[in-house]
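One protein chain omitted, others in place.
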Amino acid sequence: MSMNSYGHLFRVTTWGESHGPALGATVDGCPPGVPIEASAIQHWLDRRKPGQNKYTTQRREPDEVEILSGVFEGQSTGTPIQLMIRNTDQRSKDYGDIVEKFRPGHADITYWQRYGIRDYRGGGRSSARETAARVAAGGVARAALAEMAPDLKITGYMVQMGDRRVSGIDLAEVENNPFWAPDATAAEDWADYLDALRKSGDSVGAVIEVRASGVPAGLGAPIYGKLDTDLAAGMMSINAVKGVEIGDGMAAAALTGTANADEITMGPDGPQYSSNHAGGILGGISTGQDVVVRFAVKPTSSILTPRKTITKSGEATEIVTKGRHDPCVGIRAVPVGEAMMACILLDHMLLHRGQVGVNRGEIG
Amino acid sequence: MSMNSYGHLFRVTTWGESHGPALGATVDGCPPGVPIEASAIQHWLDRRKPGQNKYTTQRREPDEVEILSGVFEGQSTGTPIQLMIRNTDQRSKDYGDIVEKFRPGHADITYWQRYGIRDYRGGGRSSARETAARVAAGGVARAALAEMAPDLKITGYMVQMGDRRVSGIDLAEVENNPFWAPDATAAEDWADYLDALRKSGDSVGAVIEVRASGVPAGLGAPIYGKLDTDLAAGMMSINAVKGVEIGDGMAAAALTGTANADEITMGPDGPQYSSNHAGGILGGISTGQDVVVRFAVKPTSSILTPRKTITKSGEATEIVTKGRHDPCVGIRAVPVGEAMMACILLDHMLLHRGQVGVNRGEIG
Amino acid sequence: MSMNSYGHLFRVTTWGESHGPALGATVDGCPPGVPIEASAIQHWLDRRKPGQNKYTTQRREPDEVEILSGVFEGQSTGTPIQLMIRNTDQRSKDYGDIVEKFRPGHADITYWQRYGIRDYRGGGRSSARETAARVAAGGVARAALAEMAPDLKITGYMVQMGDRRVSGIDLAEVENNPFWAPDATAAEDWADYLDALRKSGDSVGAVIEVRASGVPAGLGAPIYGKLDTDLAAGMMSINAVKGVEIGDGMAAAALTGTANADEITMGPDGPQYSSNHAGGILGGISTGQDVVVRFAVKPTSSILTPRKTITKSGEATEIVTKGRHDPCVGIRAVPVGEAMMACILLDHMLLHRGQVGVNRGEIG
Partner (left out) sequence: MSMNSYGHLFRVTTWGESHGPALGATVDGCPPGVPIEASAIQHWLDRRKPGQNKYTTQRREPDEVEILSGVFEGQSTGTPIQLMIRNTDQRSKDYGDIVEKFRPGHADITYWQRYGIRDYRGGGRSSARETAARVAAGGVARAALAEMAPDLKITGYMVQMGDRRVSGIDLAEVENNPFWAPDATAAEDWADYLDALRKSGDSVGAVIEVRASGVPAGLGAPIYGKLDTDLAAGMMSINAVKGVEIGDGMAAAALTGTANADEITMGPDGPQYSSNHAGGILGGISTGQDVVVRFAVKPTSSILTPRKTITKSGEATEIVTKGRHDPCVGIRAVPVGEAMMACILLDHMLLHRGQVGVNRGEIG
């Protein structure tokens, strides 16, 4: 019952702090015989890597992954895969001011209250650097999914920055701009908006959507093993996330039953649906439609605007956070959300095979 | 690794179907010596009970809980507590039509595809009746919390029905209307609105908010044991829930870092905050402010309006769901959300005591 | 993380006390579509039932199992199966003396020290009556195994009573005597021996062996998911068990490497072995040979011979335990050991299917 693990059969435990020697993920339960190359995992890490443009933190980390175990002659052996990423660009002196002061909106104060000790350098364990380990684990999951469900495809993108939403979703645009925006016009607008925010030392939140197509029907389980339960937990466990939605999400509350019911017809390859309010999940089990999840990332709490706070000894003070921070940490959350989707879908494919073998109920 | 369990040290496993002989919860890990009476648990069950007014399903279930184990001479012994509720008012003949047809928006089709067998009577395992077991378990959790954290108070209420939101939150109003609305005007409006919907055979969604005050600072853990991770999973596991928010939730995306930072000052009893955008949780650990969770419940999928669907043999057809259903199942989700909050907070209090003992970091 | 559960994918949680209203097992993770009848489960319970002859406790319990959930039209649905057994023959007045005194060799004192409350009636949760729930769960596991591995056969028998061992193992004899002895001569000897012990108010220990044939090769996993690790935990969790052995067990210590190596040859259906020192498990994974487990059951601690003890207030006293007790509780442990073997093997078949699908490495 590790508090730093997720997944049932495909089980990922992450470890490491922002400014310690290294961080990583212990990945247990990968099926054997899956082709796994460090370079393939690196591909996904590079998408999350900081310092790639002016819209993300200027910390320069190569984020190079080493595979320390569980892979032999290029294939998974079925034993734990240890993925390690060395930290190289720690400028710990930048963080001198937060040794004694708590940043408002940050885990500084709660870690201190709970543990009585905290690695304040770069946020320690609460740093978004932890998500690099998830992305690496997601690379392993993607390799296994490529074997087990070759048609499955996962795409993440940003649908809102601050209060500015995309006006449509064109997946072909996602790779064309630094924000993973599925809307070229929004991307241009966001570039100006974020540039101004960055210069003013402020930050802003975002909404990310992750979509998986080609998900087989039948994944999930009742009640607490629901596919949406695990997706909600997985996305909420990402740093700075404050809300998670499946399909219509919070907007489902405003619908009538008539409007919400995705009508079913029979297609050439099985059931088809007139719409996807459900986000591809009914009763916790996948329908075969796209699985659609959204999550909101709050703005980075490390900002240049002075904010009132207190010191460890309880004295009133102000804090301005220098150092190198993301003006919109939601940007780099896109590959993280994709990685969580990959890990959770693989886990449920293994669970399904374990309990059920293959789908039991034929239709038509 | 039960798919029908939640919690770490305070571990609840629910079982049972809508029209089987009984349903219940196996509650393991309760501290010993907690006063537990069936009547106290019944108090919470009665709040969720169907058939209490015209706004909920007319199925008449007394929902009487029997304590079969784990309690001796009125106190918990520290061993598993079995809570059983007999089903008494099953009118299985009402469900004849859904034996062969799948209700759009319902788990009928996915259960069939996955398992090849489903107890179609009243939705079987996917019925909202399962939540009675959670409410019973929540009664045990409340009794333990009363011992360990006597100032802790949990209140749930409905903040939106369909697209109609409350205009303010007055907790004193919550018990005065059948919707647990914290706004007397909204309650009147909703009564008319829902009455019309009910008569037209339709249904509607809702948003529920659950607030816990008096939560000690320091509950939670990094990454996958975050308090908000467990709350997200817990609420998403409730039937028909499609979205979960902590604090500002999805709206946090629209904020700047300056606006989002809850400023900290020193109060007579410890840190105080200028606002509560965070919903009482920073870095996955409670701050001591109110813990605030919201979740969206989609409209009941069993409606009288005909909807297109298919049969098990793949033929096109239409379905109208007779039987007794909630026009707004969100109403009865209020006590369920409270119960989940109680179970999760108790679990984290036990986890905290296990790993840390008492809070380590003093302030001031 | 229930302390009253075992199994990974096939997960059993037992609940209930000796003299409470009922006890039972919550069984989660059973594959769907398995034929499950109460009468088939009853068959296994009847073998463990008390009061069947003069060698077991004279408490008369019908041990009738009720299936409360998870089975529909005679088949498992894949959702939790609740198995309940009512307690009917509680003579609680028999236990008056142990309210204040602790029986030496019994859990009385440790439960009191830990919890500060204990259901002293019949040993409460620490009673061997708990094992009825395991036997019921084992009945479900056997039904699933009959589908998944029809050649798999599990047989338990007693190989030692007190210091008297069987001189050989003839499985055809096991059902012919009240001790499940695989040796007719030993059974006669034990009858006289136990009769004398019973009359003198004493009790005695035993060694049980459980053998599973037809176990597919490849079940298990490295390190902490080893098949032998789970068998050791499963058997040690049975009341009064103090030792567990796989294959040669403790005697393996006396062997040289040359003597211990089960030589391998190629047979018509795959690898064959010259001997089975390993008990059918190498590196935690099954070889396809018989899986052989033994466990020692200590003598019942409730005896008529006076023993020194103390009261709850710390005063020196003596205790004699009246009531109805097993002179050799090991006899009724035979069906319990079989049930644990069934549950653990099924669990590992599901785990294997989950991670690996089918065996990957062909030989020959």
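To keep things simple, chains are lettered A, B and C as they appear, and every chain counts its residues starting from 1.
Keep this in mind: contacts are C-beta pairs under 8 Å (C-beta built on N, C-alpha and C of every residue); 3 or more make two chains touch, one makes a residue touch a chain.
For clarity, every value in this text was computed on a predicted model and none was experimentally measured.
Engineer: Checking the contacts here: which visible chains does the omitted one touch?
Structural biologist: Contacts of the unshown chain, counting the full complex: A, B, C.
Engineer: May I ask which residue of A:W15, A:Y273 or A:F295 touches the chain that does not appear here?
Structural biologist: For the chain that is not drawn, the touching residue is A:W15.
Engineer: Which of these touches the unseen chain: C:G74, C:P150 or C:G361?
Structural biologist: With C:G74, C:P150 or C:G361 as choices, the missing chain is touched by C:G361.
Engineer: Decide which residue listed in C:N53, C:T88 or C:Q113 touches the omitted chain of the complex.
Structural biologist: Here the residue in touch with the unshown chain is C:Q113.
Engineer: Residue by residue, what part of chain C touches the chain that was omitted?
Structural biologist: The missing chain touches chain C at positions 1-6, 8, 14, 102-107, 109-118, 125-126, 130, 160-163, 197, 202-207, 217-226, 228-233, 235-237, 242-266, 271, 274, 277-279, 281-287, 294, 296-303, 305, 307-310, 312-316, 330, 351-352, 356, 359-364.
Engineer: Could I get the residues of chain B that touch the absent chain, sorted low to high?
Structural biologist: 1, 9, 29, 31-33, 78-79, 221-222, 350-351, 353-357, 360
Engineer: For review purposes, identify every residue of chain A that touches the missing chain, sorted by number.
Structural biologist: Chain A touches the chain not shown through residues 1-5, 8-9, 11, 13-17, 20-24, 26, 28-29, 32-33, 66, 68-70, 72-73, 75-82, 84, 114-119, 124-125.
Convention: only the chains that are shown with their structure count from here on.
Engineer: Chain with the smallest distance from its CA centroid to the overall CA centroid?
Structural biologist: If one averages C-alpha positions chain by chain, the most central is B.
Engineer: Farthest chain from chain C, going by the mean of C-alpha atoms per chain?
Structural biologist: A
Engineer: Can you compute the centre-to-centre distance for chain B and chain C, using the mean CA position of each chain? Integer Å is fine.
Structural biologist: Whole-Å distance between the two chain centres: 38.
Engineer: Could you please state the distance in Å, as a whole number, between where the Cα atoms of chain A are centred and where those of chain B are centred?
Structural biologist: A distance of 26 Å separates the two centres.
Engineer: Mind pulling the residue numbers of chain A that touch at least two other chains?
Structural biologist: 1, 221-222, 351, 356, 360
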